[in-house]
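With one protein chain held back, the other chains of the complex are shown just where they sit.
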Amino acid sequence: MFTWPVRVYYEDTDSGGVVYYANYFKFMERARSEWLRAVGYEQDVLAHQQGVIFAVRSAAIDFLKPARFNELLHISAAVTHMGRVSLSFKQQVSRMIKGDDSELLAVGQILVVCLEARTFKLKLIPSNLKKDLQSAG
Amino acid sequence: MFTWPVRVYYEDTDSGGVVYYANYFKFMERARSEWLRAVGYEQDVLAHQQGVIFAVRSAAIDFLKPARFNELLHISAAVTHMGRVSLSFKQQVSRMIKGDDSELLAVGQILVVCLEARTFKLKLIPSNLKKDLQSAG
Amino acid sequence: MFTWPVRVYYEDTDSGGVVYYANYFKFMERARSEWLRAVGYEQDVLAHQQGVIFAVRSAAIDFLKPARFNELLHISAAVTHMGRVSLSFKQQVSRMIKGDDSELLAVGQILVVCLEARTFKLKLIPSNLKKDLQSAG
Partner (left out) sequence: MFTWPVRVYYEDTDSGGVVYYANYFKFMERARSEWLRAVGYEQDVLAHQQGVIFAVRSAAIDFLKPARFNELLHISAAVTHMGRVSLSFKQQVSRMIKGDDSELLAVGQILVVCLEARTFKLKLIPSNLKKDLQSAG
């Protein structure tokens, strides 16, 4: 499963002493972006060359335990369904602890749709990208 | 229904030309905070005097249409369920358009829990607060 | 002097218990945007109709005292110099305290330049806007 490391800086926390809840959505997008890059696609190139952007259509997170300043988190990204114009992701946020062990902090379900970059209208996921995503598993 | 106005500044947008998806969660929290203030409670006072904070346990948004730079949005906050330690909110983001008309952009479901400020353990919603929330409807 | 109220929400704070330093730059931009609106100019209209945007060329803040969660701040915006393609602002962040009194928390110097929206090249401030800014004082 693809995971991406995220370090918690002051910018991510709030005065409750923990990571501000909306920022988990940022972390999850970083992991989705890096997953796409790992499959071989750069989003700026997709936009300029194929006129394709991805936008979040719905996003839901269950917050199980708080993350704190200076912790190292791992954010996973796994496609649970690929439609003609959409991708469903399950994403997890885990805290790295001693001995390669980890603790689950949050679980998200994110539905991303493929849009025509100029008009924001729904657009078929380009076939080359789709094929590569399917190979990537 | 309680609503709170939010102006879209550059800080809220992204290079797709629209409000960045995670920022709707910020807007919704602003509306919940102002709703609580309208009921008569300041969160810093609640924390210092009653040792109570509220934290988001789960958050989900459906994004229907994008909001854009410089638009004036209205964010609603309505309690759909009040438990012993939790509050469920339905929240809507609407764009104000000419003639007092509005257009629905996003709908959220937010579950907030009451915590002991020092330990982050679940805590009964204080009875005075609960009574005032029930009167507020 | 033009001032704009800003309420401190969790999103603005960090785990040090105070407003995160970079967020003062957001607050100052909100005040500059509202100042321009008060003079009669909407930035989205300026961009679409006159092809003009404003961008920050340099920004500096001295942080005197920390702002905290739930405080009400006032952010001022005053033009100290108007050039052919630039505007210099002095901006202050103050905390409102009892009896209409206030306490100075931060002082900023922001240099904004006028750009051609499409190319990002320097552009003369439109003469109608310049005249109105000068009248506004």
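As written, the chain order gives the labels A, B and C, with residue 1 at the start of each chain.
Rule of thumb we're sticking to: contacts are C-beta pairs under 8 Å (C-beta built on N, C-alpha and C of every residue); 3 or more make two chains touch, one makes a residue touch a chain.
Predicted model only: the values in this text are computed from it and were never measured.
Using the touch definition from the top, which of C:A59, C:L72 or C:L129 touches the missing chain?
Of these options, the touching residue for the absent chain is C:A59.
Just name the one of A:R30, A:K65 or A:K130 that touches the chain not displayed here.
Of the candidates A:R30, A:K65 or A:K130, A:R30 is in touch with the missing chain.
Provide the residue numbers of subunit C that touch the chain removed from this figure.
On the side of subunit C, residues 16, 18, 21-23, 25-26, 29, 53, 55-63, 66, 120 touch the unshown chain.
Can you list where subunit B touches the absent chain?
Per the touch rule, subunit B residues meeting the hidden chain are 10-11, 13-18, 20, 22, 68-69.
By the contact definition given up top, give the residues of subunit A that touch the hidden chain.
7, 9-11, 26, 29-30, 33-34, 42-44, 68-70
Methods note: only the chains that are shown with their structure count from here on.
Which pairing of chains accounts for the highest number of C-beta contacts?
Top-ranked chain pair by contacting C-beta pairs: A-B.
Identify all positions of subunit A at which a residue touches two or more other chains, and write them in rising order.
Answer for subunit A, listing residues that touch two or more other chains: 16, 18, 22.
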